[in-house]
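Quick one: structure below, then a few questions.
Every protein chain but one is kept in place in this view of the complex.
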Amino acid sequence: MKETPFSLRQLADLVGADIQGDPNLMISALNGIDLAGPGEITYILDPKQCIQAQASAASACIVPPGCIVSGKTCLVAEETAVAVAKIHTFLLARPFQAAGIHSSAVIGKNCHIPEQVSIGPQVSIGNNVHLGERVQLKAGVVLEDGVSIGDDSVLHAHAVVGALCSIGKRVIVHAGAVIGSDGFGFATDSQGQHYKKPQVGTVRIDDDVEIGANSCVDRAAFGVTWIKQGVKIDNLVMVGHNVVIGEGSILVAQVGIAGSTTLGHHVVLGAKAGVAGHLHLGDGVMAAATSGIHDNQPNGAIVGGTPAIPAKTWVKSAGVFSRLPEMFKELRRLRKDVAALQTALQDQSTKQHRK
Amino acid sequence: MKETPFSLRQLADLVGADIQGDPNLMISALNGIDLAGPGEITYILDPKQCIQAQASAASACIVPPGCIVSGKTCLVAEETAVAVAKIHTFLLARPFQAAGIHSSAVIGKNCHIPEQVSIGPQVSIGNNVHLGERVQLKAGVVLEDGVSIGDDSVLHAHAVVGALCSIGKRVIVHAGAVIGSDGFGFATDSQGQHYKKPQVGTVRIDDDVEIGANSCVDRAAFGVTWIKQGVKIDNLVMVGHNVVIGEGSILVAQVGIAGSTTLGHHVVLGAKAGVAGHLHLGDGVMAAATSGIHDNQPNGAIVGGTPAIPAKTWVKSAGVFSRLPEMFKELRRLRKDVAALQTALQDQSTKQHRK
Partner (left out) sequence: MKETPFSLRQLADLVGADIQGDPNLMISALNGIDLAGPGEITYILDPKQCIQAQASAASACIVPPGCIVSGKTCLVAEETAVAVAKIHTFLLARPFQAAGIHSSAVIGKNCHIPEQVSIGPQVSIGNNVHLGERVQLKAGVVLEDGVSIGDDSVLHAHAVVGALCSIGKRVIVHAGAVIGSDGFGFATDSQGQHYKKPQVGTVRIDDDVEIGANSCVDRAAFGVTWIKQGVKIDNLVMVGHNVVIGEGSILVAQVGIAGSTTLGHHVVLGAKAGVAGHLHLGDGVMAAATSGIHDNQPNGAIVGGTPAIPAKTWVKSAGVFSRLPEMFKELRRLRKDVAALQTALQDQSTKQHRK
């Protein structure tokens, strides 16, 4: 088992940081700037916070380059936020302790379950399920028939994975998330009766994905709904059937993506943004919170509003929006003034001709 | 037990379609155009896809009238999407196989449970619950006291149905959906303290309804929240207390309907649309995705935007929205030009008088 504390030197080496002060200082934990105490390391991300860092009770501070925190041992890291995340994760890491299979868990036939797993109370696993090494299934998780879960993945309480869906390695699925519910597809006849289109595809979730609490990823009508490597999805997000989400994309809370839309890599959709179906958003597209995207977007587009337009335009237009009533009145006044001018000019012209 | 494959003739008869080619061709499954192989049937919904259909490895193709797919056996169906859904459902249909009651399920007193049901692991059923024939309750479903579920309904993992709520026949409730949670009602006194209004009504869900994953339908304060026959509700939808949703209506993902609002039949609310409380939306009302409806809507109204206005107006106004900054500047220029004209005219008039 790993031993805490660690020396500042060890932490610096982990992230390639420089040390200002004593490299032998021992650190047991990382904490927020107001909460950290002696023996702990804290961090600032902005040189403006130097004074706050100085006032912290922490023994050391991770800082961005160009920071001078007098009287405090500092660890200077280029990509400061990344360094903080890595060091924090390192300090918290504990060797996997397999809890085994809880006696109340129900496990189907023909499953592959390694010894090194933790399967909690009330878990329900169907037939032909394949679990990787060190998988953790918290209380009440449901895996239907034919599901596979990669090494080191964690499914939190009551997460549900539907039949035949596959989940990669180091994936985190938060509580109540539903992977592989039916896509929303109906054919409607001339009488207005809806016929369900069977949803016979699956969901494929690649490595290092995180899926938020009570989020939903629907299975494909045919083929797969595909969440690629490193995608991070927040809570209460809706991913429709046959959607493809490119590597490293980020979907903030309450986002919704309609069926068959594909996202390139590193797309960022702000909270509550919605994307219509059958679209493509190029690599690196960014959408402001609450955007409603109705059209394809080229690589790197930055959009906002509903229907979404370039974000800069949206910000400017939104800024004018509150002046609409004033503009409306001004238009009326202008019309009146122009009409008066037209009459006056006509009068003058008449007079001139008479002369 | 039903036998696959089926002849094209059998499938054609099922939907009243014409056959172009060999009616004795045997079909085992339906699949997407890129995924279908020999022995399978695929489909196109648009005559423009004829060439794609030709390139498919499928043995046959369901097509709309007016389509010619050379060298491929075709099934020509008038309401093509409906025919596809019906044939696909037919090909997938299997006789109900009762799995019985899982040993880990908990069942209360005085319940009516037919022999032909499938009750999965960790299911919890209260007292006085009535299940119809061939009901399927997947893992972790919770039915509270006095719930009734009609024949052939399926409740997916962790669906919850609150006390005394009733669900019709052939209803599908997806994973994590909550039927019959309390409506959101409080009375606030002059000190700002909120008193809960007890929610003593129930939820009534009629036949052929589908309710999406993690959606919520609140019980009525008094009386019932009522989802009528054939309504289809997507994931993460919120239906408030005492709402009534008319036959065949469709609520796309993340829609929200506030308390006591009633919808006519065949209303369609696009994704993320919201409807305020105590309104009535007439039959066939359609709302664009993300609409925010604050007013009653007559039968057949098609609306968009927030607050919702006629969709055509909304599209036009939204098109002009991005030009607001330009309009604002033009207004200023016009004012300046008009002022200059006024001055010039005044000058001229003065000169004229002096002459």
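Chains here go by letter, A and B, matching the order in which they are written, and residues are numbered from 1 within each.
Note that in this section a residue touches a chain if its C-beta (ideal position, glycine included) is under 8 Å from a C-beta of that chain, and two chains touch if they have at least 3 such contacts.
All figures in this text were calculated on a predicted structure; none of them were measured in a lab.
Interface note for the absent chain: among B:Leu30, B:Cys74, B:Ile119 or B:Val178, the touching residue is B:Val178. Among A:Ile41, A:Leu236 or A:Ile257, only A:Leu236 touches the chain that is left out of the view. Only one residue in the set A:Ala187, A:Val252, A:Leu269 or A:Ala308 touches the chain that does not appear here, and it is A:Val252.
Taking the whole complex into account, subunit A touches the unshown chain at residues 31-32, 34-35, 79, 81-82, 84-86, 88-89, 92, 102, 104, 120-122, 138-140, 156-158, 172, 174-176, 210, 212-214, 230, 232, 234-236, 248, 250, 252-254, 265-266, 271-272, 289-290, 318, 321-325, 327-328, 331, 334-335, 338, 341-342, 345, 348-349, 352.
Although one chain is not displayed, subunit B still touches it through residues 104, 106, 122, 124, 140, 142, 144, 158, 160, 162, 176, 178, 181-182, 184, 186-190, 192-198, 200, 214-216, 218, 221-223, 236, 238, 240, 254, 256, 258, 272, 274, 276, 292, 305-307, 309, 313-314, 316-317, 319-321, 323-324, 327, 330-331, 334, 337-338, 341, 344-345, 348, 351-352.
As a convention for this text, only the chains that are shown with their structure count from here on.
Subunit A and subunit B, compared by their mean Cα positions, are separated by 25 Å.
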